[in-house]
Structure formats: structure tokens, C-alpha cells
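Before we start, here is the structure in question, set down as C-alpha cells.
With one protein chain withheld, the remaining protein chains of the complex are depicted in position.
Presenting chain A:
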């Protein structure tokens, strides 16, 4: 509805004008991902929720998000406390396992792995109790 009231714009210009705003359809501008946090990492999130269905805004308009981008998005948008338990430098903290669609991210390119629509990313800490 909101879209109709906007002046007509050429496709592609949308993103420059209204990056990530809610008034635009989320289809081409955001990617739907399922994120799971386990092994104690869920405690860093709101209400300790383990599974998060999220929409991550796309920047390059290519329909892909690199893992590196997802990590900074998670740190900025989901992690509520002690971010140092989750990230270290520009990667996850050593000892946090990452699986993309149930596959070890070390096999998918690690930080450079490119996520596509409906991917499932799992983060598990190995650093808690035994």
C-alpha cells in the first residue's frame, strides 16, 4: 500500500533511495534466513531464544549475503549481551562452531561463504561446561 503513494521510480533506484526501509516489499531487498544458537550462545540473545527467523537486508542487490556480513548483522541486531562470547575480530570466537544447512562452514568457505535465501545457519558454542 505504501508503495503506491511513492513517486514512480526505476527499478534499482529503489535501493539507493530507500535502503532497507519497511515501507518497501522485502522480496528483493532482504534475505530470509533461519538462525539457530546453541551450546549456551542462546543466553546472549533476547529471552534466550534459540531459533530466529530473520530478514537480513541485502546491500549489493545480488541476492547473496556473505557469512562475514551475516556475523556483523547478528552482532548488531541479535546479540544483547557479552558480544565477545560470540565474535572475535571479524570472525566468530574460536570454539564456536558454525554450520550452514547442517554443513561445517569450514567446508563452505568460512567467512566468505555466500548465503542464499532460506539458508539455515547454526552457531554452537563448545566453550560451555562438560
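By definition in this document, a residue touches a chain if its C-beta (ideal position, glycine included) is under 8 Å from a C-beta of that chain, and two chains touch if they have at least 3 such contacts; residues count from 1.
In this section, contacts and distances are computed from a predicted model.
Engineer: Out of "Cytoplasmic tRNA 2-thiolation protein 1", "AAA+ ATPase domain-containing protein", "Ribosomal RNA-processing protein 41" or "Exosome complex component RRP4", what name does the UniProt record list for the absent chain?
Structural biologist: Not shown, but named in UniProt as "Cytoplasmic tRNA 2-thiolation protein 1".
Engineer: To test your reading of the contact rule: which positions on chain A touch the chain that is missing from view?
Structural biologist: 38-40, 43, 93-95, 97, 99-104, 106-109, 113-114, 116, 119-120, 122, 124-130
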